[in-house]
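Report on one structure; see the data block that follows.
Note that one protein chain is taken out, while the other chains of the complex remain in position.
Lettered A and B in written order, each chain numbered from 1.
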Amino acid sequence: MTSVSAHQDLSALYAEVQQFYAMQMQRLDNRELEAYANTFTEDGEFRHTPGQEPARTRAGIVADLYEFHKKFDDDPMRRRHWFNMVNLEPRDDGSIRSTVYALIVKIRPGAKPEIAPSCVVHDVLVRDNGTLLTRSRWVHYD
Amino acid sequence: MTSVSAHQDLSALYAEVQQFYAMQMQRLDNRELEAYANTFTEDGEFRHTPGQEPARTRAGIVADLYEFHKKFDDDPMRRRHWFNMVNLEPRDDGSIRSTVYALIVKIRPGAKPEIAPSCVVHDVLVRDNGTLLTRSRWVHYD
Partner (left out) sequence: MTSVSAHQDLSALYAEVQQFYAMQMQRLDNRELEAYANTFTEDGEFRHTPGQEPARTRAGIVADLYEFHKKFDDDPMRRRHWFNMVNLEPRDDGSIRSTVYALIVKIRPGAKPEIAPSCVVHDVLVRDNGTLLTRSRWVHYD
């Protein structure tokens, strides 16, 4: 039987991760790309497109995201990342494995939202001076 | 570095806000309009339609919602409000700024759910005698 304090620690962590994801992904959707990259560790890894090498380091993630967003330059589209069904597994080394369902909502003026693709996000989260950061993110497309 | 108790306070608040939103929006979806209005402060403000003046006070919100729902009178539609990516920012005056993604799921007999519109909800939440209430809600359509 798990102790009450272990329950409360996990519960505190769970809410903290949800708040972290909301803040992190609202930054991305607002195209605050540097601020999004700062939610990764300095040596963070972000693989958002299958078959491509992951972007590495904050500077690398920023560069990669500017490149990635170029294709939206002439597209009056808004994106909203929906994360849900957050499944956390704390690991012995203090990091946290997080397996999350994601849907991307794309909105263009005068059109109904398009909800695609459906993904599963595989994160490793770490705590650095009390703050949660993403050490690695692998996005798998369904 | 944030203290453990600050983490736990924020975590407790985070879960409480999610529970509040689930209860609040299930009331609206069940068309318990008075009960929904009671989740606002007495002087609460609710702007659900861009370009329209917000409804003000609980009585004003109830009246406004009855008016708003008239257009559904002959429409066998169910609505389900999905709130997600709750981003909380406690403020110095004790209120909480909450920025939330919302999708409205509309279900009609024999048809697939229509998921539209996509919105961002900007709330200010306050605590009154221990209970969370919405002091103001501004809904922005994507």
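What to note about this one:
Following the convention adopted for this analysis, contacts are C-beta pairs under 8 Å (C-beta built on N, C-alpha and C of every residue); 3 or more make two chains touch, one makes a residue touch a chain.
Here the structure is a predicted model, which is why all the values come from computation and not from measurement.
Only one of A:10, A:59 or A:111 touches the absent chain when the whole complex is considered: A:10.
Although one chain is not displayed, its contacts with subunit B can still be listed: residues 8, 11-16, 18-19, 21-23, 25-26, 78, 80-84, 105, 107, 112-113, 115, 129-131.
Touching residues on subunit A toward the chain that is not drawn are 1-2, 7-8, 10-12, 14-15, 18, 84-88, 99, 101, 103, 114-118, 142.
The rule is short, and it goes like this: only the chains that are shown with their structure count from here on.
Separating the CA-averaged centres of subunit A and subunit B is a span of 25 Å.
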